[in-house]
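With one protein chain withheld, the remaining protein chains of the complex are depicted in position.
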Amino acid sequence: MKDIPHFALVLTVVACFSAGSLAWLNTITRPRIIAQQQQELDAGIMQVLPGSENGVIKAVENDGTVSFYKGYRNADSTSLIGYAFLIAPQGYSSNIRTIVGIDSSCSRVLSIKVLSQKETPGLGTKCEEIRSGETAPWFQEQFRNKPYADLILDKDGGTIESITGATITSRAIMLGVASRMELLRDELDIPNTMIN
Amino acid sequence: MTLTKEFLKGLYKENPVFRLMLGLCPVLATSTSVNNAIGMGSATLFVLLSSNIVVSLIRKAVPGKIRIPVFIIVIATFVTIVEMVMAGFFPALSKSLGNFISLIVVNCIILGRAEAFASKNSVFRSILDGLGMGLGFALAMIIIATFREILGNGTWLGIPVLGESFNPITIFILSPGAFLTIGYLIGFFNWFESRRLAGK
Partner (left out) sequence: MERSLRISPSPHIKDAESVTRIMYMVVLALIPAGVWGVYIFGTQALWVIVVSILAAMGSEFLFAKMMKRPVRVFDGSAVITGILLAYNVPAEVPLWLPAIGAVVGVGIGKMTFGGLGYNPLNPALVGRAFLMASWPASMTIFKTAPAGLSLSGIDVVTSATPLNVFKASREILANSGAHTAEEVTQATQTISELYNANAALFFGKVGGCIGETSVLLLLIGAVFLMYKRVIGWKIPFSYIGTVIILTWIFGGTEGLFSGNPLFHILSGGLILGAFFMATDMVTSPVTFKGRIIFGIGCGVLTVVIRLWGGYPEGVSYSILLMNLTTPLLDRFTKPTPFGGKE
């Protein structure tokens, strides 16, 4: 029992050293990590809202968290291109983090980009597959300029070609885009008639 | 044991993965590509080397009864350092290795070396031991990842090596492929070792 104060002292000293050095390192890496994430997001938004490269992107908050983004063609934010939002629908084995750009009337997808996913290699991961001779993933390219009403997989009678052997992944992305679009419409008070 | 031997033992004779079979979980999980293997291997090497040095430095000040919690704090500190530096400076690698970086804390090989070697030996010997073991671990990961990436994806370090017509054997980048590859490699090294000993 006599040892206990000694043990406590040694552990305290070691823990203090550890915490101190980590705290110091954190001041260096934290801003970099945040900047990195922001940069990834910005690059994603610019990609799904074509034309926003020279304009500005504004985050729209709802209850203190960012709900969606507005992309403008020019720096004084008068010419609206459309909206962008992040979705993370549950795929087969992971949440497929995807950024989606839609037009200003909320009726058409402009473009989508999968940021990260951990689907089955060789099947679900093909949502990011770039076929030889092409420059963009074929599955995501199918969403380009797709009207809301056409967000239907070929298996359900639509025109979006699903990934062979990965219907769950294909459907998750498609439904994720469609349902978030509906929510955004409510948020922006755009009546349904404009869509249909 | 000579100093050279102290360093070399981790590479082959006491290779953590193929001979001691320690720390297999991260090996199985992150050897899907050579790139990941290099990342994971160097992260482990860094943690192993640093924890060996610190554990050896403080070995006389730490009472035996609380050595395990002290070692774990030391190891966890270095792992967190690796994690933060990787997220800040190598975001792509940090993304593909994911949680496995934090799991280096519970990698048996690191606590194993701290307990079995660094806590009983001088700093210099502990450095050699950490370097050897860490390099042995990284090397083993790269060998395993080479098989898995070439067979399962047709590429090596991201460069296509088997041509367009090759239809990748996807199972090799899934978990069963990890067990198959590691099983056959361990079998091969056992066979090689028994031949070597028989030849002596």
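Going by the order they are written in, the chains are A and B; count residues from 1 in each one.
The criterion applied here is as follows: a contact is a pair of C-beta atoms (placed from the backbone, for glycine too) under 8 Å apart; a residue touches a chain by one contact, two chains touch by 3 or more.
What you see is a predicted model, and the numbers here were worked out from it, not measured in a lab.
Per the touch definition above, the residue from B:Leu57, B:Val123 or B:Ile169 contacting the chain not shown is B:Ile169. Where chain A meets the missing chain, the touching residues are 92, 122-123, 156, 164-165, 168. Residues of chain B that touch the chain left out of view are 167-172, 174, 176, 180.
Note that only the chains that are shown with their structure count from here on.
Averaging C-alpha coordinates per chain places the centre of chain A 33 Å away from that of chain B. Residue ranges of chain A in contact with chain B, taken from their complex: 3, 6-7, 10-11, 14-15, 17-18, 21-22, 25-26, 28-30, 32-33, 36, 40, 116, 120-123, 132. Within the complex, the chain B residues that touch chain A are 32, 58, 61-63, 65-66, 69-70, 73-74, 76-77, 80-81, 84-85, 87-89, 91, 95, 152-153, 164, 168, 170, 173-174.
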